[in-house]
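Note that one protein chain of the assembly has been removed; the remaining protein chains are unaltered in position.
Labels run A, B, C and D following the written order; every chain starts at residue 1.
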């Protein structure tokens, strides 16, 4: 289930600020890609150590360092030392059980949030940490994939808005791409809801219920990451900051609107899932009703007839009907009339 | 279901501010109708390009440009350039998945909201964007119909309040007409609720449940557009603004009251729909109870009688009753007395 | 159901401020009763036009004009003109679908609220509008009854607090009398709840459920009028005002407390109604259980016995028991012992 | 049920401030006990009229007047006149349907709250009003008992904190004793919940459900008095006041904590009662399931056997089995094997 606390257990009692990597995803080989850029200049390369980056950094350039994989604790310590990052922040970068949050320090902002993706109908949660400085942006990811490749593409285009903007604008672009992953996720969930709904209308069984409950649980998990994300963005918007310029503020407002939309879609999907649960429940009791009707129709038709047959199976010596020439066919008439009468009665009650 | 995220998926990863039209309704031929008016003057015509409008514009006149259909992206770019509209606003005009909101800029306000209408018992959502400037009002709609024709009528009447008012008053009139569509919609839903309730009291079946769940879903969707609308108007009322005069403020207060009413009616209708669901549930268990009663009455009356008949169908050599002269009629008396007794018992229990 | 929106539909698209009467109750003959009063003076008469009242008005007197029936639109226009009332206020007086609210203008306050009464176990909603000016109070009611007669009585008593107070105190007295109607209404509902509860404990049927759901719906409607009323009074208390003196403020606080009490009683009654619904539900499943028990007892006792009888009804040539002298009576012993054994078993299970 | 509104009905339409006693509990003989005390002095006696008290009052003493029974309206009028108490306050003292509240006037505070006690498993609500003045504290109770006797005891101890404190400290002690009654009440409810839970685990019946619903209702009533009490204390703490000294403030904070605890225990008990309801519901459906199992086992075993017996009861001329020497015992074998087989099957399904 939630393995979050499990991992924390190991850490309870340790000195705060001890740097160890706590999390699920352990990339074999951490990668560090560096991009120096400004209006006129753009270069990107893989780096091994921080010192090389600092040496290579052209003046008047902004630098984006994207670290994928959190096993290189030394590197993170180095960054902490060089840029005077608070030890608790470094600890949070390495412990991937953080709630999305913004922490504002004098020289830098620390943003941590979750990147949600879908793999084989399970949701994968990756923690992304962002350090926003005046001329540097550090991003720390748990795994290695092409999430940020559209940003790399856009950085290559000279005179794009991204090349002209500051580190705040780059941060916006990174946040934007992560938030928009939610739409893709919610699309997928919409599709699953649609399929499940059709299954419900067709021939639902116990596995349908399990599917519905899985969606419900995933929606709960998504909501859990979305609502602190909303607070995060609201607090960026509320408190002006030196690091986020007034021109960029409106772009963060735009992400905020996206998060609101994600949040509303989440709520709407939850309403739908509750609707599905109701449908399943109704299907169950409809089913029960139908079973009962069948039982009742069979029992109510044949029990009286069996009684009649039982009567003429008795061995009394003086049963005049038994001697009648047309007693037997007459009784068949009674059988048929009674049977049809009851059938008619049940049809009128709409049980058939 | 919600096709909102589906469309956003295509856009995830694109550079912000890229202008493409994202939405469901694609009018074949975008229309642009222009009205220049002031106290003394009124003219209205169809236009093809912005430049013509700017040339034709009489001095001292207010201009309302109503664009129906969002395919002419060039035109929107032109407006953006001419009036210095922020790229994100232009993007929002074209992307019809916006939450209702107000964005205040120095020279203009951007208002976006949903126009709800009913078509074949489905709710149609159309996004309407309003750009409110000092002397211009731009409205952007997704489709082409006669929603705004009452405004055109009123603009023709010289010395009407509308002709005397500013662009803020025109904006109020536009908002008012869109908000009032909700009342028409809620009327229709009221009617559907009434019909469904009668159906429930009469002879409900599974289709009734599906109808109820459809209403419920539509009410959820309406609420989703109404609650941000309330925030929108509250923020207009809260923050005074140069663009919305003090005299017009009270009219916006009036729309705000309308929205509150819409919101309350929505809540009330939801309570009613939950009442309908309860009624359906109760009908179902009543039904079950009735089926069980029929089964029980039949079984409980005939099973003992059949047992009695079975006894006298046995082939023991020494069964004195079988020889009795009135054994058979006596048994009929027992049958009838037992049967009537049980009938009487069940009637006393009110099962019949 | 809610006919509110139905009536609004007609109005959607009209120019704001158009004066037409929208509402359910159309008194045949609008009545206008006028009272001039101060410490020393008191006169009251029926009037036909506003001008007469203004002419008759003694100096230094306060004037209360109570208009019952809203069909005389000309009169309302005249008042609007004479006292410079905003057109939207006049519109709201005539449209009886308003939410309770307070609107403060420089020279006057506009208060609108609902007067609830019970007629044949249906709740009647009447809209009462109050215009509070420095020396005038106008009340606009939909129908004609003796709601305000206690006020008239008290006005006749010279040196009563009412005669010494200003228009604010008169407004308080009017509001007080309307709010206190809710207590009478809630008393009646309490009684209905009591009766329904007894019915539930006695012998509930489907009509009981319908009664409960009716009460539930009425409680929802009452809550709908009470919660904006609370806001209304809170906003009177929050914002000091020239028209409501400091001495009178405490009386409005008193009404506010009454409204809180009404609101709490409403909530309490809703809890009780939910309790009733639970009781009904429990009664239903108890019923079902009892039916099932009867069926099971009958079936479980007689089915094995019938099987036994069936055995000895078989026609095998070699069935030694059939020849036994005491086979038949022995079988009766078996029948009785088995039957009693099962009866005993079911009694032990408390099914009988 | 709630007789509150019933009593108010009588009063609706009366002039505000008319002094009549509205309430349930009418003590035969109102008692007035007076205590004058300060650091050095302490005297206590029963008094009949206010004037005597004022004459007897030693200088530099604080006076606590405790009135039990509200029938002596003249006395209350006298207090109102002497200490310049607002008429609405006097009215509220006499009308025992008040919500707990604090009203601050320049020279005095008016506090009203409920004293809850349990009598024969019914909750008794008594209204206690407190007038806090600079040198006087008046308490008005509905009935006569020893609730305040611990205070009298403590007042007798010279140099106790109570003797050294002001009227604010006395007020605190009075409030404290009333609030702590809730703990005693909640203890009793805890015990009832425990007993009911055991009953549920043992052999619940309909009376258990009625007990649960009674507890639920009482918890609702308690919550109703606790939540305004919380507001009351919060407003004492929020607004500093001349009458409540800074040193005493912390004691009120302590009561506030008690009220929070009462409120949380109430919530917790409600959760428990809902748990009990769930348990009852589960018991009911378990019961149903068991009944159905018994029916099914009986029917499913004997119905096929009866069919077999029926076959060999047929009178066909050519039924070779009937002639077989071991036909009958062979059939018994079939009966027994089939019966045991089905028994085994049902045991495997855990129905037995």
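By definition in this document, contacts are C-beta pairs under 8 Å (C-beta built on N, C-alpha and C of every residue); 3 or more make two chains touch, one makes a residue touch a chain.
All values derive from a computational prediction rather than experimental measurement.
Asks: Looking at the whole complex, which of A:250, A:305 or A:343 touches the chain that is not displayed?
Replies: Checking the options A:250, A:305 or A:343, the one contacting the hidden chain is A:305.
Asks: Taking the entire complex into account, which one of D:45, D:183 or D:332 touches the absent chain?
Replies: Considering the complete complex, D:183 is the one touching the chain left out.
Asks: Which of D:51, D:84 or D:282 touches the chain that is not shown?
Replies: In the full complex, the listed residue that touches the missing chain is D:282.
Asks: Write the list of chain D residues that the hidden chain touches.
Replies: 150, 154, 160-162, 172-173, 176-177, 180-181, 183-184, 186-187, 190, 193-194, 250-251, 253-254, 257, 260-261, 264-265, 268-269, 271-272, 275, 278-279, 282, 285-286, 288-289, 292-293, 295-296, 299-300, 303-304, 306-307, 310-311, 313-319, 350-351
Asks: For chain A, which residues touch the unseen chain?
Replies: Spelled out for chain A, the touching residues are 1-6, 8-9, 11-17, 86, 88, 97-99, 101, 103, 203, 206, 209, 213, 216-217, 220-221, 224, 277, 284-285, 287-288, 291-292, 294-295, 298-299, 302-303, 305-306, 309-310, 312-315, 319, 321-328, 331, 335.
In the analysis below, only the chains that are shown with their structure count from here on.
Asks: Under the document's definition of touching, what chains do chain A and chain C have as common neighbours?
Replies: Common contact partners of chain A and chain C, which must touch each of the two, are B.
Asks: Could you label the chain B-chain C interface same or different, taking same to mean over half of its residue numbers are used by both chains?
Replies: Copies use mostly different positions to touch.
Asks: In steps of 5 degrees, what rotation angle do you get fitting chain B onto chain D on the CA atoms?
Replies: It is a rotation of 145 degrees, to the nearest 5.
Asks: Between chain C and chain D, what is the separation of their C-alpha centroids in Å?
Replies: It comes to 27 Å between the two C-alpha centres.
Asks: Using Cα averages as centroids, what's the distance between chain A and chain D in whole Å?
Replies: 43
Asks: Out of chain B, which residues touch more than one other chain, so two or more?
Replies: 285, 288, 292, 295, 299, 303, 306, 310, 313-315, 319
Asks: Quick check of your reading of the touch definition: is the inter-chain graph here a line, ring, star, complete or other?
Replies: Line.
Asks: Please give all chain pairs that are in touch with each other.
Replies: Applying the touch criterion to every chain pair yields A-B, B-C, C-D.
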